[in-house]
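The complex is shown incomplete by one protein chain, all other protein chains being positioned as in the whole.
Letters A, B, C, D, E, F and G mark the chains as written, and numbering starts fresh at 1 in each.
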Amino acid sequence: MAKVTFFRERCKNCGLCISVCPKKIILADRESLNAKGYHPAHVLQMEKCIGCGFCATICPDCVITVEK
Amino acid sequence: MAKVTFFRERCKNCGLCISVCPKKIILADRESLNAKGYHPAHVLQMEKCIGCGFCATICPDCVITVEK
Amino acid sequence: MGEKLLMKGNEVIAEAALRAGCRHYFGYPITPQTEIAHYMARRMPQVGGVFMQAESEVAAINMVYGAAAAGKRVMTSSSSPGISLKQEGISYAVGARLPAVVVNIMRAGPGLGGIQPAQGDYFQAVKGGGHGDYKLITLAPSSVQELYEMTVEAFNLADKYRGVVMILGDGMLGQMMEVVQFRDEEPISEPAKPWAATGTGMKREHNTITSIHLDPSVLEHWNDERQNQYRVIEEMEQRFELYNTDGADVILVAYGSVARIARNVIKAAEREGIRLGLLRPITLWPFPTHAFEHVMPQAKAFLVLEMSAGQMLEDVRLTVEGRRPVFFHGRMGGMIPTVKDIMREVHEIIGTREE
Amino acid sequence: MGEKLLMKGNEVIAEAALRAGCRHYFGYPITPQTEIAHYMARRMPQVGGVFMQAESEVAAINMVYGAAAAGKRVMTSSSSPGISLKQEGISYAVGARLPAVVVNIMRAGPGLGGIQPAQGDYFQAVKGGGHGDYKLITLAPSSVQELYEMTVEAFNLADKYRGVVMILGDGMLGQMMEVVQFRDEEPISEPAKPWAATGTGMKREHNTITSIHLDPSVLEHWNDERQNQYRVIEEMEQRFELYNTDGADVILVAYGSVARIARNVIKAAEREGIRLGLLRPITLWPFPTHAFEHVMPQAKAFLVLEMSAGQMLEDVRLTVEGRRPVFFHGRMGGMIPTVKDIMREVHEIIGTREE
Amino acid sequence: MHHEIIIAGFGGQGILSAGRLLAYAGMVDGREVSWLPSYGPEMRGGTANSMIVISDEPVASPFIYSCTSLVVMNNPSMAKYESYVEPGGIIVYDSSLITVLPTRTDVTAFGIPATMMASEMDELTYSNVFLLGKIIERTGCVSLDSFEKALYDVLPKRKHHMVPEEMRVLARGMAY
Amino acid sequence: MHHEIIIAGFGGQGILSAGRLLAYAGMVDGREVSWLPSYGPEMRGGTANSMIVISDEPVASPFIYSCTSLVVMNNPSMAKYESYVEPGGIIVYDSSLITVLPTRTDVTAFGIPATMMASEMDELTYSNVFLLGKIIERTGCVSLDSFEKALYDVLPKRKHHMVPEEMRVLARGMAY
Amino acid sequence: MAVVAQRPHALRDIPLHYCPGCTHGISHRLVAEVLDELGIEGETIGISPVGCSYNNYDYFNCDMVQAAHGRAPAVATGVKRSLPDSVVFTYQGDGDLAAIGTAEIVHAAARGENITVVFINNTIYGMTSGQMAPTTLISQVTTTSPYGRNAKDHGNPIRICEMLATLQGPAYIERVSLHDIKHIRQAKKALTKAFRLQREKRGFTLVEMLSTCPTNWGLDPVESMNRVKNEVIPYYPLGVFVDCEKEG
Partner (left out) sequence: MAVVAQRPHALRDIPLHYCPGCTHGISHRLVAEVLDELGIEGETIGISPVGCSYNNYDYFNCDMVQAAHGRAPAVATGVKRSLPDSVVFTYQGDGDLAAIGTAEIVHAAARGENITVVFINNTIYGMTSGQMAPTTLISQVTTTSPYGRNAKDHGNPIRICEMLATLQGPAYIERVSLHDIKHIRQAKKALTKAFRLQREKRGFTLVEMLSTCPTNWGLDPVESMNRVKNEVIPYYPLGVFVDCEKEG
């Protein structure tokens, strides 16, 4: 199983990780805002993650660490 | 017959006209110096001139007028 | 006068240039003056003029040189580092006697520095940041309305004296919005330019625009003529404002944005029963020495306020020449002088003088 | 001291730089200083240094910036128009606190102007032709021997204060030949440069060389530090020569080439029984105010001589501040002041004072 | 009357346009006005503020060292500007973003979760309008009619259809 | 001793190198010397001059307004510099180029057809050496030994073989 | 569990100031990864431009020098000629490199200056609020081409790789894109090769990265990536323009 960690204070909710995730499991957290005023991205069903690293590859802000 | 006129005060004795004259009739006048200190070019046997205009074409200083 | 409009200083400069008949603008983007270019980019095509974003400030000033050589009213604008790059071109335009308007909306330096307001390019403007002996008429507006009026004026002066006129503002003036009212018609005076390179039409001797004179005596003569002209300008074109100076204990000397803060200082002082005056140079060159003669009889001391380490200060000292004490308060780096700090200086000066 | 050599001023500058440990030179050709580049082009490869002809003066000063950032002793040279183009880069180098030596062998301006000697870039050098509040230590040698000594000095001062040092000469100094004697060993003091960008080697925090500080208070603090440093320099680094000033009726003030003509004037005056003195600023910034205090007690008047419309004149007036009359004689355009004309001024001054 | 207002937060939160609207409305009201934006190097996300003066007298300096009202939309700006507010003045802040609450007791503070409310309406640009509503309600610095005119004059034509909604948002802010 | 010498003509006539040779020779003689070239923008054909001071005292200004000796190789330079010569001084000119002869009576003038003579030797660079010869002969500003050493020191190695010939040319100039 | 992706060492652990979705962040990470993987962080000196990435000297862990607008190649030349065994790269926007810095990039390339240029082409001046760049596409609306760029007034956009490829100094020039995972990976390959060739002293290397500026394009980050794919790449074809390893 893969593990994806988000450094939520760094996220700017740009949506790029969301757009490239082959499993479509990344979403912006509409319930919360980080200090910068963004709804940070997070993974909803971590078990579906295949650890492909696409999200981290495209994230411009080094928000994401992927482990497998 | 062709006629070649040199504006001798303008001549810098660069030798270019001499080098291109197909009839080899242009020479520097070793006997005289113009005010700039150059031996000006002149034609020795004007009758051999074919009025080709080569000399005027290459003269950088507009020294030469060719008529035919 | 037209209706009241709320406009940005930078945009007003652009609009004023258009109203002054400027149809050629060449520039390169830089904060905090970019809105001038944006405005020109929108409006020039509408009025049949030319807006061009040059590949660099160096290219821009040389395009200005070309358009001016062709006899057009022309302007460029930039901010501090960009103006440094234009120094060679400015010196050339002066050398070739080309009328042009150059706007510097100053930011903090040196180097890339910061982008907040500063007045650290005073020396560059009035002493000549380029090579050789030359002067630029340098106008220092202090409100958006004045940005408008001075810009129109700049074009007239450039043509009148066949020289480069600089408008020296700062980021605060360029970025702020204030109410402006435009005149219905501008007082434009544009002389004929028979010297311009517009093509001979085979009807006259060829014109040449050049700044090179290899014969020193010719070049000296050219320079002597300039210096004579400069003396005329120094006599005729000084502009300044005196505010509240009668019976003032201390005369504040400030230009541009800082002069506005000085007004707040005067109010604050009034509340304490201290009477301060303001001597506001509007032309930085020619430096308004006449203004000083006006106030000298009653002035006890001068306090120069600048957003610099003290540049106009030197011109004040050259003018006062030891006849009165001259004090200085300056801020740098984009910091804006505060009323509190200035009042502290005022107290000290008055204390000093009361001994 | 080594043997006597007959050398050209420009070549001596280059040789002196090499002796001062400069192994990096970036320049762009321009009359009348090109021999500096020619000399460097010949010698640098022989000593394992870098001579590079840049694509422009702008590129050259930015290469200087790079080499200085890498911790090297580095120099560029040019003449007036080329120095104008370097203004942005000079301001950046100061802003990034990089030690470097810039040589300006002045010619007549403005614009393309002429190529004969002039001193019209004094303001540009000492007031700051670039944007922002900064100062360059500015050295004004007056002989070929001094070109040598001052060039070595320039590198030491640049490193000592981490700043840009300018050598301000003119076409006459650069082109003339005179006898020079080199020392066997140079008094080089080059401090360690732990701030330089040389690669971290993964052994230290990364170094950054930058001139940008967007926070105004940070940039102001940076500027305040500079101003404090400038005050130290003003105290410590003034250099000047006093010649024949004791009991002089009039003190001539002149630097560089013109100071040599002043010596002829002093001789000529002596023949007429008039005693003139010479105050020769060697540092133009810091301006040698101390020298004036030395001579002020006995000086009756000052006569400033320049190949300009009167630039150093302002610094003299700022220093004298009305305590003595200050007169001026200047030539422009590449014209060199004559003994006769200066003597005429002297007579007038003395006449005036005798009334 | 003499109002000195600072609006501060991140770039992209409409800090500058909110201030401009106020100044414009003030002009429509016939006052002397000035508006001074901060201009950071960053297009989005940097801190931004604008300073507005609305007065019966000519505006001396558009740059102000204290204010009568403060609108604040992020923590750094609260830290920086809280002390600027004159005694008796007001602070209106976005309580959905601000976690470090104002501590002063000589001013009145209002928290409105403006960004959250705007986010719920799916129109983030409304967030500052909520806050402006409160300022206008408490200080009367500009009239509602002028504010509406300002919206029409300042917004591009294609956004004019949003004006009624913006006025409703303003009213919600006033009433919060 | 104090000699102020001007050498003037067209660029390309060796005006500058001739001056440099004199200054160098002066240095070898143990004098104080200076050499100041004019530097025109033109590589060839423009006017050129060099000013040389050879003295027992330190040289004040290398730029001179008058001279004790003048070497002149074209008409414009004659027009310009004739008046520079101090009374009692000398003028040496190239009579193959100069058509406007000196008119002063308080100086001594010598015409030598130097360019023609050099042209006949097929070595135009000798023209100035003829003229220098005359100056040296009349003024003794430098010694012949020093001049010869100057030639060896100043000329590149590959031209050293010309030195004896140059000294002969010099002698011809002296004797002309 | 093994780490698949994380912040590289050469990128410092501080927030980036770029707008949401701006690809500057991606190119930063790629450069840093290459420094890590080639093990050259300690011998590298980077040159920061003037542009949105003006302060990337704060982001990279190697020594950094901030340059005047457009002059990074000259500054890099100064550094590299001083420290010939170091690794020197410039990071430059399209305004910086293709407008004001034209002379400097052309001559660094012509000299075969042994440096690596990371060229971020986002078809606009990002930092100064969206002016037209030499690379702006025809009909693209910017703050200084409000009616859209047109060839008659503004000329056609300059293709830098193609232009520099006519010179003999460059050892390697490639144009890549950052608009999707596949292309990001190719971008990294190109960067790796460029830095490797520099270490081998093969001469001038340049990697142009087609990038986005969501803010000034007026598009959201995902739309911006699509624009690169659909509009930018067709004008700026991807590929290798010079490769000294192919030719030799």
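A few remarks follow.
Here, a contact is a pair of C-beta atoms (placed from the backbone, for glycine too) under 8 Å apart; a residue touches a chain by one contact, two chains touch by 3 or more.
Since this is a predicted model, take the numbers as computed values, not measurements.
Check D:N10, D:T31 or D:N244 against the missing chain and you find that the one touching it is D:T31. Remark: the omitted chain is touched by one listed residue; of C:I209, C:I282, C:V295 or C:V346 this is C:I209. Note that of C:A20, C:A96, C:L219 or C:A248, the residue touching the chain absent from this view is C:A96. For the chain left out of this panel, the touching residue among D:E57, D:D133 or D:E314 is D:E57. Of the residues in chain D, those that touch the hidden partner chain are 28-31, 34, 37-38, 41-42, 45, 51, 53, 55-57, 81, 111-112. Where chain G meets the missing chain, the touching residues are 99-103, 106-107, 110-113, 134, 151-152, 154-156, 158-159, 162-163, 165-169. Panel shows chain B; residues 2-3, 9-10, 12-16, 19-20, 38, 51-54, 56-62, 64-68 of it touch the chain omitted from the view.
Just so we're on the same page, only the chains that are shown with their structure count from here on.
Contacts with chain C and chain D are shared by G.
Of all chain pairs in this entry, the one linked by the most C-beta contacts is C-D. Spacing of chain E relative to chain G, judged by their CA centroids, is 39 angstrom. We define each chain's centre as the mean of its Cα atoms; on that basis chain A and chain E are separated by 33 Å. Mean C-alpha position of chain B lies 86 Å from that of chain E. Taken residue by residue, chain G touches two or more other chains at 18-20, 54, 66, 68, 127, 129, whereas all remaining positions touch fewer. The set of chain E residues touching two or more other chains comprises 40-41, 45.
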